[in-house]
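Quick notes on the structure that follows.
Yeah, one chain of the complex is gone here, protein chain that is, but the others are all in their spots.
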Amino acid sequence: MATESIEIASLPRTTTTAVRLRGAQLADRLVVGFFGLAAWLVLLVVAALFVTLAIAAWPAIKTVGWPALHSALWDPNNGKFGVLSFVFGTLVTSGIALLLAGPVGIGAALVLAEVAPKRLAGPVAMLIELLAAVPSVVFGIWGLFVLAPVMRGAIEPALARTLGFLPLFQGYFFGVGILTAGVLLAIMILPTIAAITRDIFEAVPAHQREGMLALGATKWEVLARAVIPYARSGIIGALVLALGRALGEAIAVAMVIGNKPAISASLFSPGYSLASVVANEFTEATGQQYLAVLVGIGSLLFVLSMLVNVAARLLVWSVGRSQSAARA
Amino acid sequence: MLARMKRPLSGVRTLRSRQSWSTFMIAVAWLCAGLAAALLALIVLYAIRRGAAALNLQFFTHLPLPVGIAGGGVANALIGSVEIVLMASLFAMPVGIFAGIYLGLLGRGKLAYSVRFLSDVLTGVPSIAIGVFAYTIIVVPTRHFSAISAAVALAIIMLPIVVRTTEEAVRLVPAAIPEGALALGIPTYKAILLVTVPVARAGIVTGALLSVARVAGESAPLLFTAFGSSFWSPNPNTPTSALPLLIFQYANSPYRDWQQLAWGGALSLIVLIFAINITARLMFRRMAVR
Partner (left out) sequence: MIAGRTLSAEKTLQTEHLTAYYGSVCALKDVSMRFEAGAITALIGPSGCGKSTLLRCLNRMHEIIPGTRVEGEVRLDGKNLYDPAINATEMRQRIGMVFQRPNPFPTMSIVDNVLAGVRLTNKLRDRTQLQELAEQSLRKAALWDEVKDQLHRSGTSLSGGQQQRLCIARALAVEPEVLLMDEPASSLDPISTTKIEDLMRELKGDYTFVIVTHNMQQAARVSDYTGFLLAEESTPGHLIEFGTSSKIFTTPKDKRTEDYITGRFG
């Protein structure tokens, strides 16, 4: 039998619903043109975003320039615009968040997708998706009034007692600071990680599990050796997306990080982040240069999170492609 | 854990030890799930407790009062939020839905590919950067903060969500539907707009509602666009208060009365956003035709 024709006969029918307009009438062309215009408009918005931010940040790049990235001295009133402490705060808080929320989120997703009975997992998963929609300002106010006092009164002292030999956990207990911001970010990205990785686990085909079970594997071995490896790149994609969200978070971080442009070895001490300095100082900025530098910081954030996102998309796409190729 | 994965299934370790390891690890995973659920539940429950104490009729009907005077409400912020989100929807939804239909049913080639990719990228842009953008293109030239500039910022955040959910929704319609219409001699554009797109309406409406829920809670892009106000702002061309903005500003204030209002605002925001989310999901289930 001619296998070629079997393949192509089944190929185009399932891949797309797109309808081509050969011999299309004027009305068809008008409609397509009109809808295409909307698509162009989306492109235009993104392009405008790029160009505007670049133009607005240009004076800052020109006057303050790259040295700003090496300096932590932030004294706008005296023309000192070192942004290193903001970069430090952003990276460290996001790192802490990912470190804490990653394992917990993946563990929770494993339970919801693989272990828990469906009757329990369904509602809990729905709840977690709902919680992913809680606005960051709500997390912020909770962090300020609940988390920060708990950190100061209980968690930071406990950390100092047990791990105090590390410089990370020495110094005064402020309550607001790098660690608190990291923990709050962790709680914020937790539902995102759990919801996405749960979907990824659910997409792992049953034969992967059955094959491992048939080898006499225990329940955990099925998860650790069949399910997680199969979903690995998807999980990484989810983590990178969550990281992107943490990097760009302005409001919640501004409420608990302490807003002090300094770099300290202690995680207890107050700090600042790229997004939160823009949030806090933008409307108070006096002088063209100050404002331009803040726009520049916004653009830096934009570039940073875009790199992270593009990396994540490429990762997820390549995984999707290789997996669908494997299935076909 | 990685090293353990590399070991052969039934090597040195006895079945018994493997089984207890399995039980232990699964217990740890349960602990993670419990921790996640408990933490998040805690936050919402706490917000309900603190917020409920702030809610009364005055909260919804009055303007905020100056420091030192008890009472007052956030009516202007509620109205402002609704006004800004409505305007944003007005800007974003027609463009987003049309572009989504284009991507899903009409477009192929470079334009469709670029829009798809850039929408995905736009989803990940920090909202504060979008606020800076709206400030630069609207607030700076007009020389004043305004609800309109805030709506533009929120519309840009909504846009990629609407585009991609619409695209997904129309893509899920089986090819048999437009084919059936074409085979009846129905013109292509009608086969797409009047037959195929309606089949996807549940998905489109759900996506639109979820995008509203997403931006209704945004505060960062409002900081230097809507700016906030203690008064009514019937003119969309003037500084306007919004709920998330008010929560941020009042929570950071040293006054208990204002903090109280902030908690009330937080609770109202949670209720509003959950309501939109749940409505969207229920509607999807009810309307979805397969």
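Should a chain be cited, it is by its letter among A and B, assigned in written order, with residues numbered from 1 in that chain.
To be clear about the criterion, contacts are C-beta pairs under 8 Å (C-beta built on N, C-alpha and C of every residue); 3 or more make two chains touch, one makes a residue touch a chain.
What you see is a predicted model, and the numbers here were worked out from it, not measured in a lab.
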| item | value |
| --- | --- |
| Sole contact to the chain not displayed, among B:V28, B:L111, B:I137 or B:L182 | B:L182 |
| Option from B:G71, B:P94, B:P198 or B:P234 whose C-beta touches the chain left out | B:P198 |
| Where the unshown chain meets subunit B, residue by residue | 108, 174, 176-188, 190-191, 194-195, 198-199, 201, 289-290 |
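Operating definition for what follows: only the chains that are shown with their structure count from here on.
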| item | value |
| --- | --- |
| Distance between the centres, which are taken as Cα means, of subunit B and subunit A, whole angstrom | 15 |
| Subunit A contact footprint on subunit B (complex, rising order) | 1, 4-5, 9-10, 18-19, 21-23, 25-26, 28-33, 35-37, 39-41, 43-44, 46-47, 50, 94-96, 98-99, 101-108, 111-112, 114-115, 117-130, 132-133, 135-137, 156, 159-160, 163, 170-171, 173-175, 177-178, 182, 187-189, 191-193, 196, 210, 213-214, 216-220, 223-224, 227, 244, 247-248, 251-252, 259, 262-263, 266, 269-270, 273-274, 277-278, 281 |
| Contact set on subunit A toward subunit B in their complex | 13-14, 16-19, 21, 24-25, 27-28, 30-32, 34-43, 45-46, 48-49, 52-53, 56, 103-108, 110-112, 115-116, 124, 126-128, 130-131, 133-142, 144-146, 187, 190-191, 194, 215-221, 223-225, 229, 241, 244-245, 247-251, 255, 275, 278-279, 282-283, 294-295, 298-299, 301-302, 305-306, 308-310, 312-313 |
